[in-house]
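After the structure tokens below, expect a handful of questions from me.
Only a single protein chain was left out; the remaining protein chains are all shown in position.
Presenting chain A:
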Amino acid sequence: MASPHYPEGTVRALLATDLVTDATRNALQARLDAPLYEPQYLDGATYELLRAVAARLFPQPDRPDNPIELAPAVDKRLLEGASDGWRYDALPPDREAYRMGLGGIRDSAETMFGQPFLSLNDEQKDQVLAAVQQGTAPGHVWQELPAVRFFEELLAELTENYYAHPLAQEEIGYVGMADVPGWHHIQLNQLDPREPEEVK
């Protein structure tokens, strides 16, 4: 079964209606209108590396000019020292884990292909990332930082940032944000009028 597709523009249109509570609209609109972000915690080169990694974990060929940016929320979180309530004991504190982990990706790229990560082609980048995910990436950092756990955390955080974005929610046909009226058609194959249908 091919993956479903949904029409574009539906979420922006919904947000302009009174079907969305203010609290919900404010949260989503802020992400849609996010201004250009200057890293405040990571240094410029490290931030670009994080962006490049995010671009492979969430390739967005469908949004060539303005991809959903996943790195700002990470940078902000590290700056604030915020947490999601837990951390693998096997990993150092998040700031340290990101510092080491991104450094590790940089080193692994050099070792595997003799070039900086940013200069690799997409396939090579993916090979580096897959090696980190599988715990087989070369480099001394990975002796100290459990690569598999680091990658899992990195992937989970970027995934959450991606699917929190209204355009990513539109992409998967989620319209739970239209939260003023209740839902009446909640059974299988039933749709309320404000739910977009799949594009056939």
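We adopt the following convention: a contact is a pair of C-beta atoms (placed from the backbone, for glycine too) under 8 Å apart; a residue touches a chain by one contact, two chains touch by 3 or more; residues count from 1.
Here, contacts and distances are computed from a predicted model.
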item	value
Per UniProt, the name of the complex member that is left out, chosen from "Formylglycine-generating enzyme family protein", "ABC-2 type transport system permease protein", "GMC family oxidoreductase" or "Extracellular solute-binding protein"	"GMC family oxidoreductase"
Which of A:8, A:69, A:110 or A:152 contacts the chain that the document leaves out	A:152
Chain A residues that touch the omitted chain in the full complex	1, 3-5, 21-24, 26-28, 41-43, 46, 56-59, 80-90, 92-93, 95-96, 99, 126, 129, 133, 152, 155-156, 159-160, 162-164, 169, 171-177, 179, 181-191, 195, 198
